[in-house]
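The complex appears here minus one protein chain, its other protein chains still in place.
Presenting chain A:
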Amino acid sequence: MEGLFFNVNNGYIEGIVRGYRNGLLTGQNYSNLTQCETIDDLKLQLGPAYGDFLASLPPNPSTSTLAAKATDKLISEFRYIQANAVGSLAKFMEYLTYGYMIDNVALLITGTLHERDTRELLERCHPLGWFETMPVLCVATNIEELYNSVLIETPLAAYFKGSLSHQDLDELNIEIIRNTLYKNYLEDFYQFVNSDPDMAGTPTAEVMTEILEFEADRRAINITLNSFGTELSKGSRKKLYPSFGRLYPEGSLMLSRADDIEGVRLAVEGVSDYKTYFDAAGMGQSSTGAGNMSGGAGNEGKGLEDMFYQKEMEISKSAFTQQFTYAIVYAWVKLREQEIRNITWIAECIAQNQKDRIGNYISVF
């Protein structure tokens, strides 16, 4: 039933996004890219997919400008879709941008705390996370003003409310603020896809629940792993775990008590997927080699973060098997972001002459 009227408002967008998805680089494209000897070759190989955006690059561009141009393409496509979206899809796409907004706001808060010229900060912000009142953040000169008059006007105000006071902004580490916001955002997004009348009970809710639960679990595991050896206490760590996901609540509780990687492994044991990752990454047995691609240490195979990325891409790919769903927009953005990361990685490997690691990209098509 839910598909009956879907095309009235969203059929065009779904078509466009599916078209974009077909434009993503395939395994064949990637293997061509890895054969390149120079960045110029790479640029040439990317021609069909990124032609217009890479055309203005000088010969042998740096990898960062290459990545910036590739991101430009994503942004212009996203803007086009956003401009055509109506109703709950428009709202859904707004939710998509909140994640980037959090990054931008964190950046601006850091800048304000250090009394930097916030105007130059605006240039560093992610364009997808741009919101109308963002330049106003530059007006605030101290943190209290920022909190009381500016942040309250942003779409993120709800995420600040109740969990962060203006003293917190001053005292807490910016990473903790960022992750608190992100937790609130994920919970809100989860709530949104499962309660909005247009989405509840549809494939959108189904797919998005899977994606968001995975994202929540991934964050919880990563935060736990990364907090070992830092001043982050177990109590405040626990506050950063989203209150949903496949690990919630037992796994989260165990994560919050974990002291080492072994503890994390025990905590995720209940979910077979994550358990497999931990076993495959060779974590738990030895405390070394956590994470992906340890620099020069010769970590064979893929690390945990690689596998998380891989899993994310697989979920995103399978989102396209459903019809009449908003989730494909989310999936497409994620796939495209991974593609940009892959391109940057390959370009970096070529530029730095580290060909032996060039195959470390993630391709699902």
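For the reader, a short list of remarks on this structure follows.
Here, a contact is a pair of C-beta atoms (placed from the backbone, for glycine too) under 8 Å apart; a residue touches a chain by one contact, two chains touch by 3 or more; residues count from 1.
By our rule, contacts and distances are computed from a predicted model.
Comparing "V-type proton ATPase subunit D", "N-acetyltransferase domain-containing protein", "DDB1- and CUL4-associated factor 13" or "Large ribosomal subunit protein uL15m" against the UniProt entry of the hidden chain yields the protein name "V-type proton ATPase subunit D". The chain that is not drawn here is touched, among residues A:Asn173, A:Ser243 or A:Thr276, by A:Asn173.
Considering the full assembly, A:Arg124 is the residue among A:Arg79, A:Arg124 or A:Lys161 that touches the omitted chain. Considering the whole complex, the residue from A:Thr26, A:Thr276, A:Thr321 or A:Gln352 that touches the absent chain is A:Gln352.
The chain not shown here is touched by just one of A:Leu107, A:Leu164, A:Val193 or A:Ile328, and that residue is A:Leu107.
Although one chain is not shown, part of chain A still touches it, namely residues 63-64, 103, 106-107, 110-111, 113-114, 116, 121, 124, 126, 173-176, 178-179, 182, 218-219, 222-223, 225-227, 229-232, 240, 290-296, 305, 337, 341, 344-345, 348-349, 352, 354, 357, 360.
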